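Below you'll find the structure, written out as structure tokens, and then a few comments.
With one protein chain withheld, the remaining protein chains of the complex are depicted in position.
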Amino acid sequence: MRDTIIIGAGLAGLMGALALAEAGRKPFVLAKGHGTTHWMGGTIDVWGAPDEAGPRAAVARLATEQPDHPYALLSTAELTAALERFRALVAAAGYPYVGSLDHNVLLPTALGALRPTALMPATMAAGDARLPGPILIAGFHELRDFFPPLAAANLNAQGIAARGVYLDMPPIERKLDFSTVTFARLFEQPAFRVHVGRQLRALRGDATRIGLPAVLGLHNATSVVAELQTLSGAQIFEIPTLPTSVPGMRLFTIFERAITAAGGRFQIGSLVLRAESAGERLTTIYTEAAAREQRHQAADFLLATGGVAGGGVRTDHAGAVRETALGLPLRAPNGREQWFAPRFRAEDGHPIFRAGVGVNANLRPLDAADRVVYHNVTVGGNALAGADAIRERCYAGLALATGWKAGKLLGLV
Amino acid sequence: MDQIELSLAQSLDHCIKCNICTSACPVAAVTDKFPGPKYVGPQAQRFRREGEQRGNPIPDDSVDYCSGCRVCNQVCPTGVRIAELNARARAQIVAERGMPLRNRIIARAGLVGRLSSGPHAPLVNFGLNFAPARWAIEQVMGIHRHAPLPQSSTFTFRSWFMRRAKHPEQSAAPTNGAQPSALRPLKQVVYYHGCSTNYYEPRVGQAAVKVLERNGFEVIIPPQKCCGLPLLSNGDFKAAQNLHEYNVKHLLAYAEQGIPIVGTSTSCTLTLKEEAPELIGLHGDDIKTVAAGTYDIFEFLATLAERGELNTDFKPITRTLPYHPPCQLRGHRVGRPVLDVLALVPGLQLDESHTQCCGIAGTYGLKKEKYQIGMDVGAGLFDFVKHSGSDLALCDSETCRWQITHGSGVATQHPIEILAEAYA
Partner (left out) sequence: MQSIETDVLVIGGGATGTGCARDLAMRGIRCILVEKGDLTHGTTGRYHGLLHSGGRYVTKDPQSATECAHENVILRRIMPHCLEDTSGFFVTTPWDDPDYADLFYTNCQKTQVPVQEISVAEMLRREPVLNPQISRVFEVADGAADAFLATHSTALAAREYGADIRTYHNVIDLVRIGDRVVGAVVEDLRSGEQKEIRCAYILNAAGAWAGKIAGLAGLTVTVVPGKGTMVAMNHRMINTVVNRCKLPDDGDIIVPIRTVAVIGTTDVHVPDPDVYGIDAEEIQFMLDEGEKLIPGFKQYRALRAWAGVRPLYKDVDAVSDRDIPRTYKLLDHAERDGVEGILSIVGGKWTTYRLMAQESVDAIAKRLGNTNPCRTAEEILPVPATEYGGRKPTAAVANGAVGSSAPSAPRPTGLFWLGKPLADVERKHSYGDLICECELVTRERVVAAIEADSAANLDDIRRDVRMGMGPCQGGFCTYRAVALWAEIPSRRANADSLAQSSALLRQWLQERWKGSTPVLWGDQLRQLRLDEIIYYDTLGIDLLEERGENDTAGPGMVTEHPAIATEYHKA
């Protein structure tokens, strides 16, 4: 019997596990696989809609403006505390984040758009659109998920002086196949860095800042960036690429180490199939395993399986929408015809992606009549109903804050 | 179509192309001869014909570089059975192009073990440690001259166990308290020792017997053959099927009576549980009964511990040991039972490796063209073991233990050996 099982290893589950470990629990993190950490760019977006007053104020207003939004379940102090804890965690791991909740920073994307975010790894900070100085965007032909000329051209069109160049591949054995992670490993080799850094210096021209794909090392990105700055003579910043996200992998590793060091454990690769309860307490969950199910018992559970992307919400052809791990009731649009807006780029997104578990102020899951289903379960992250975290640009912020609170609430029991 | 077959076939439909598997793949990390699990798995699968080829060649080549370590299955968020898709694709290659002599030999663990172990073992071991002989073997058979080959034992585990049953007082391992007491209800357990325990490391079996007996079990060792995994991973499904059917025949009666079948080799138990039935497509009731009754020994002991039935009368062992959970354990999808059980031994600390694979992957790292890939895959683990400062490392899988010792120079044991030591 475990004291607490966290289902889901995305940012919400990881932050919840951290909170539990700090409350003296031995969190057991159970997940089908790696999640949205490995897809998202590694910035902590808190609220992306343009708002002069900044993300903190925007979130504060949601409590009255969108009472069904999961952010409405948090106080500003809780949001701030969660993000502060996150910053302390990554700073201690040598991968500091910068930024604030007072205003968003605009960072260039691999398409050359400027996207708003509250916190970003220090390795991305020099991309801030407000900073002066022409930009050089550099990449490799071998990396098919990053195209400097296109990004640079779109930046120029928005009034930011930028140039896109391709670098020569330093002499290495590998010739055929390169992923973002391959490059991250290559950047951990000193000779590779030196070769790239020298090219950057030669190509720099009048650029004072150089944007590179976010592949500058898996474990020591901060020092890779520092070294490339010395070699090139310019500020270096990372730009997120298509999945798999190297910055996201860094975050996962930092959390995994911290939680394990605090006595937590991970079991990745196990899909929760079903649950058993005694009255209003969840007692047991079963995971898929070779030849038979594996049984797990715990005193408390934190559900952080995500939404449609993460796998916590599953739909079928008949229009059914289901919570996959515990079979909790969901708040979801009724019937397939209600799922979608007519156009892909509809401003408010598609209603199906707001499907999730309804909870009370203590993040306990509710049924259709607003009765608590299980008193020993809290829910965090995108498994919560009411947000379209992609369109609202609040994915990581919402996950960290609600995950933290969901863990804290269990830790208090 | 059988439901299990259907779920395997449909698992490729779950792929959303997110690259998480490829990012985690330890082989793709060190060589681009292997384009990664997404490409050779669900992606290539859409271009493969299952079954009859109607005169068309098999399109695959690079899938041969999949080591079958299953990291991809573990990290995949959507549930694609990538490793199984790859194993079947490798079998199609073998079906079409035949199996090289080298693979035929290393795939027959039982036969090789039978020929090399016994009183003549020192001679065999001398030959395998003799550089010119290894050079010749590499030339003729394609087994890399530096690949870690096991040392044959001068006696087999079965011979020890049979002798001991006849003359308990002469047995090498202490047996005091081993015999079921008349006062206690008789508990029985079947021990599936596998080839490596029998021919190369009887000490692992001796430790397992001791631990089981200390927990009040009578240990039964029925006739058994190689589980067939080396054949499966080298693509000879037909020969593997024969072995599996033999084993099922001899284990079925116990499984039907609810007597657990436990093994110390994570790969053998996984083969009984899942690999053989799924890869060959055997889904008969007998096969399912044996699968459902088979346990990795620490999985079994962890279940005992959870029920409060584990004998925890341990003497303290004040050591911190590096522990590497092997890939085959990953395939069981039961977490890290070794950590749960050995945490009960006072003073014993395990330091988990958090590296993915030692690189041997059964017989993969023995092959001439893959030896260096295997060593590169294992490099992180070797560093971890070397830097631990310990003179002993633990790992549940035999081939991994040999590889770890080969790569790090540090001696290795099965965790059951430490546990046996903890029972004074």
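Letters A and B mark the chains in the order given here, with residues in each chain numbered from 1 onward.
Just so it is clear, a residue touches a chain if its C-beta (ideal position, glycine included) is under 8 Å from a C-beta of that chain, and two chains touch if they have at least 3 such contacts.
The shown structure was predicted, so the numbers you read here are calculated from the model rather than taken from an experiment.
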Option touching the unshown chain, where A:66, A:100, A:260 or A:315 are the choices: A:315
Consider the whole complex, including the chain that is not shown, and state which of A:22, A:177 or A:288 touches that chain. A:177
Who touches the missing chain here, A:27, A:41 or A:211? A:41
The missing chain sits against chain B at residues 1, 5-6, 9-10, 12-18, 32, 35, 38-39, 43-52, 54, 56-62, 78
Kindly note down the residues of chain A that lie in touch with the hidden chain. 36, 39-41, 45, 109-115, 142, 144-145, 147, 149-150, 153-154, 157-158, 176-178, 240-243, 245, 307-309, 311, 314-317, 319, 336-337, 339-340, 342-345, 349, 352-353, 390-391, 393, 395
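Heads up, the rule we're going with is that only the chains that are shown with their structure count from here on.
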For chain A and chain B, what's the span in angstrom between their mean Cα positions? 36
Write out the stretch or stretches of chain B touching chain A in their complex. 18-20, 22-24, 28-29, 31-33, 35-36, 73-79, 270, 273-274, 291-292, 294, 306, 330-336, 339, 352, 354
Per the touch rule above, chain A residues touching chain B in the complex are 1, 32-35, 38-39, 174-182, 185, 242-244, 249, 256, 260, 265, 267-271, 287-292, 294, 297, 310-311
